[in-house]
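Data first, discussion second: the structure below is written as structure tokens.
Right after this comes subunit A.
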Amino acid sequence: MTIKSSVEIITEWDIVEARQLGRDEAKALGFDTVDQARITTAISELARNIYLYARIGVIEIERVETDADTEKKIIVIATDQGPGIEDVRKVMEDGYSTSGGLGAGLPGVNRLMDNMVIQSVMGKGTTIRAEKWLR
Partner candidate 1 sequence: MDMAIHFKELDNKLYGFVEGEIDTYTASRLREELEAVNITEGLEIVLNLSKINYMDSTGLGVFVAFYKRTLRENGKVKLVGLSNRLQRLFEITGLSDLMDIETDKKVESRK
Partner candidate 2 sequence: MEQLESQYQKILSDYMTDQTEKNLYIAQNFTRQLIQKNISPEDVVSVHKNAVEKLFPRRMSEEQLAYDFLIEVMVHYGMAHREHQSLLQKQAEYEMEMKIATNIQKTLLKTDVPQLSSIDIGMISIPIRKMNGDYVHFLYNREDFLSVAVTDVVGKGVPAALCMSMVKYGLETLDYAYKDPSYVLEVINRVIEKSVDDSMFVSMFYACLDMRKSILSYASAGHEPALHYSAKHNEFFPLESTGLLLGVLPETKYLYNEIVLEENDIVVMMTDGVTEFRAHDEMNSREVISSLIMENKYLSAQQLCNLLYKQIEEIQDFKLSDDFTVVIIKK
């Protein structure tokens, strides 16, 4: 069973909205307080990236629950039609975030979640998909 919900990121307050949605979903799935905080912080970073560098975008949250307990996970997908990330490998390097440009904080998001995939086309936009399993 997969439950999808999403928040459009247009103003700074939508970041808060996305955080709220992420926290509710994480809680509903059974993540503990620390993991809830991690997931929410990751969503916050992704949403902020959209707000600052792509202006508009969407945060989608998927709650995946199968019968077996081990397969529960949360998926966060951030999509925008912004300028795109020129060198995906580079934004994943630590120290890049200090430059403050697009993609800042992505290595941090990667550490907070269990995995992360970035797809980006220059001039077209970026999609970032991050997952965290319930242990």
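In this section, a contact is a pair of C-beta atoms (placed from the backbone, for glycine too) under 8 Å apart; a residue touches a chain by one contact, two chains touch by 3 or more; residues count from 1.
Basis for inclusion: all candidates are chains of the complex that A comes from, given by their letters.
These numbers come from a predicted model, not from an experiment.
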{"item": "Subunit A in this complex - touching candidate among 1 or 2", "value": "2"}
{"item": "In the complex with candidate 2, residue positions of subunit A that touch it", "value": "32-34, 37-38, 40-41, 94-95, 97, 105, 107-108, 111-112"}
